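Have a look at the structure below, then the notes.
The complex appears here minus one protein chain, its other protein chains still in place.
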Amino acid sequence: MTGAAALDDKVDVAVIGAGPAGLAAGALSARAGLATVVLDENPAPGGQIYRAITTTPVQRKEILGTDYWHGRELVRELESSGARLATGATVWSISRDLEVAVSHGGRAHLLHARRIVIATGALERPFPVPGWTLPGVMTAGGAQTLLKSSGLVPEGRVVLAGTGPLLWLLAAQLLRAGGAITAILDTTPRQNYVRALRHAPAFVLSPYLIKGLRMMAEVRRKVRVISGVTRLEAVGEGKLKEIIFATGNGAAARMAADLLLLHQGVVPNVNLAMSIGIVHRWDGLQLCWVPEIDRHGNSSVPDIAIAGDGAGIGGAVAAAERGRLAAIAAVRALAPAAVSGLPAEQAVMQALAKAEAGRAFLDTLYQPSADFRIPAGDDTIVCRCEEVTAGQIRANVALGCEGPNQMKSFLRCGMGPCQGRLCGLTVTETIAAARGVSPAQVGYYRLRPPVKPIPLAEVAAMPQPESAVKAVVRR
Amino acid sequence: MSVLAASQEHDIAVVGGGLVGAAVAYGLARAGQRVALLDGGDAEVRASRANFALVWVQSKGLGLPQYAHWTVRSSDAWAGFAAQLKEETGLDVAFERPGGFQLALSQAELETRAAQVNRLHNQAAELPYRTEILDRAEIESMLPGLGPDVVGGSFCPIDGHCNSLRLYRALHMAARLHGVRYLPSHRAERIACERGAFRLATTAGDVRAGKVVLAAGNANLHLAPMVGLEAPMRPERGQIMVTERVAPFLRYPVATVRQTDEGTVMIGDSKEEGTSPDGLTMPVNAVMASRAMRMFPVLGRLNLVRMWAGVRVMTADGFPVYDQSETCPGAFVVCCHSGVTLAANHALTLAPMIAAGRLDADLLGPFSARRFHVPKAA
Partner (left out) sequence: MFRRLPEAAGAALAVSVDGQRVEVRAGDTVAAALLAAGFGHCRTSPVSGAPRAPYCMMGVCFECLVTVDGVGNRQGCLVPVREGMLIETQRGEREVGR
């Protein structure tokens, strides 16, 4: 159901995001009899990993792989649970009294919830290399979305660059779809292999191991893979023409390309959680901000839980289990009698532990190099919206800017429509490196609503009690 | 760097690295002083990051005509000041003085506004500027796209605006160029006056200086008594919203709506009780949005990209406090709401007086905190 009027009601549980965590949380919460709404800004449920799961035109199952099709099960669970799913619904603000502001159908709605589950997932880590704003340069996730949602396969000279499981998965999917890949430029730092070894025993138990190795072998059979890439640059006038790269300390090489697909892991999408003041900490392994949560996903703000990759990267299977834990906690709080009808918490915890086994190995192996997180070149754009460069950031550190908020005031980085999503981590890490302190000491942008741009007219149409009028109109 | 710096002697320590402190520090350094500029950390509450960027004259001076003179002096100095900053830093702070409006959305609002303007101009002392009440037709010829609900408004030809964040950066750059030692994360917590000099205990160690200027905004309330000064503050919370960039359409700043040189449109400004910038009172934003849209209907389609709350630096009577300590000679306090409007004065007029060790009584005497102790004449 996607009716607009439904979004002005009171609900027991508002789940924000219809990816694996949100779908699982919504299904379980509704199954226990709680009035539940799941909100997602995309046209269809699935989130990124199960993007277009109900609408994809890609029919040959082997192209996207069996893991993808698991998403159907989650959508079915939600559909049969009685939860309301609202797509095309953009949550732009939540408040501490659990008022959820939603833009849907060209109107602002206020939804009152008794509990909120934030399941806004992850986004791809910024990949600030020279030329990354050129047309012809996209994220690997973007290309995967085009494949899943529209059955589009890149053609011409296609180069994948970066590190992480998704890069290999995308390569495999494109090849199965009949696409050609000119090369993969693997930026995984060589020393990561050594560092990851000590986590290998745990990873051996992971379901990802065999699948991952098989997939990489499948790709390597068909694609030239260049390992140990330490420098990467997209070059072209108005559009991508070629890629300059180097391995180790070697000389630069050039490669003509029509499409460069970048990826170096995913990081939690923290904007909504931070906008309500949920406490986050710097994760030194995953190199990103993660919310402080308990084992049920409860955050530092009462009655708001975070589930899925937004609570720290764990992958799709773990995300669904975390969603279930958050739902169980919600049911325990709002309808304790209904808990008995739900899966045993212990079983969910075990499933989660299984899904997370070997995570440290992946996080260590695919930890992206500082070369690609903190631009060495002063001219490299860090903030794509406002076109702020790494050199400007360093110059202002020298002027005494100690953190991202003063930096934002001085340079406008993070002030554009993406609201810092594509520059925040780079700004923090660049400042930290320039000052010789940790990212935790530097901190992050102070984020506020709206967490997505919202038409002024929609805000203007919201309730205006007399007290608010008095605060504005001078008499 | 800061550890070394903290141990050094300075002629003068300016407490507070916002627009007021940076402007004063810059002016002091130009006057040849060795200046330490003490500031808080990145997450500090800062009016300088939250303001509306008007260089504003109309309405100023009701009850204290000298404030109108002080404001006009700064407004008149602003163009030269901006040019000076550009020459020294290369940054264009986008100062413009096309005149500015306050718009009324009902007859009642217009009458209230007209009565205020009347009271301003009917004070015993003559004001150095005029504010006119204009009817809708007159305003419409200057502000195309005016909404049908606007019935009239006031216009002051010497109102203007600038890019206050760029001003903030330019002041820091210029201060640095003139040798000011900027000490971030040195929030002053205690100040002692010892043998004719000052020891400032900060969150990052002690800083010593021969003189001290308190420019810490609302925090002056607690700091001023440590050096025999007084800064009665009455902070006030305000909210602002800003849109995405849009092609230029608004030539004049309006007190509550202005288009920046970058193309974004700022919408303000509310007044609520409160000393914390945390959270947003969304209904207040709804009122501001609907009023802005009634003034300029084209705004309705624009997307708001940011909203924030700030805490105004406000003294008990709304007028600035400029004072020097009797008991701790060499200690000065600067408190004002209009750090943007008065930036030129702070750098060009106030700082040289502080460098010379004495505030000009004719010019700044009316702004002494002693006024809070004088019983009002009947």
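So that you can tell them apart, the chains are marked A and B in the order they are listed, and the count of residues begins at 1 in each.
The rule we apply is simple: a residue touches a chain if its C-beta (ideal position, glycine included) is under 8 Å from a C-beta of that chain, and two chains touch if they have at least 3 such contacts.
These numbers come from a predicted model, not from an experiment.
For the chain missing from the display, the contacting residue among A:110, A:152, A:360 or A:433 is A:152, taking the whole complex into account.
Touching the missing chain, out of A:43, A:248 or A:377, is residue A:43.
Touch with the chain that is not drawn comes from one residue among A:239, A:295 or A:474, which is A:239. Of the candidate positions A:7, A:74 or A:137, contact with the hidden chain is made by A:137. Residues of chain B that touch the chain left out of view are 145, 244-247, 249, 263, 298, 301-303. Where chain A meets the chain that is not shown, the touching residues are 41-43, 48, 51, 55, 57-60, 63, 88, 123-124, 133, 135-139, 141-143, 145-146, 149-156, 177-178, 238-239, 258-259, 269, 384-387, 416-418, 421-422, 452-453.
Just so we're on the same page, only the chains that are shown with their structure count from here on.
Averaging C-alpha coordinates per chain places the centre of chain A 40 Å away from that of chain B. Remark: chain A residues 93, 95-96, 99, 101, 277, 396, 399-406, 409-412, 415-417, 419, 442-443, 446, 448-450, 453-457, 459-465, 467-469, 471-475 touch chain B in the complex.
The touching residues of chain B, counted against chain A in their complex, run 17, 39, 41-43, 48-49, 109, 112, 165, 168-169, 172-173, 176, 182-185, 241, 243-244, 262, 267, 270-272, 278-293, 299-308.
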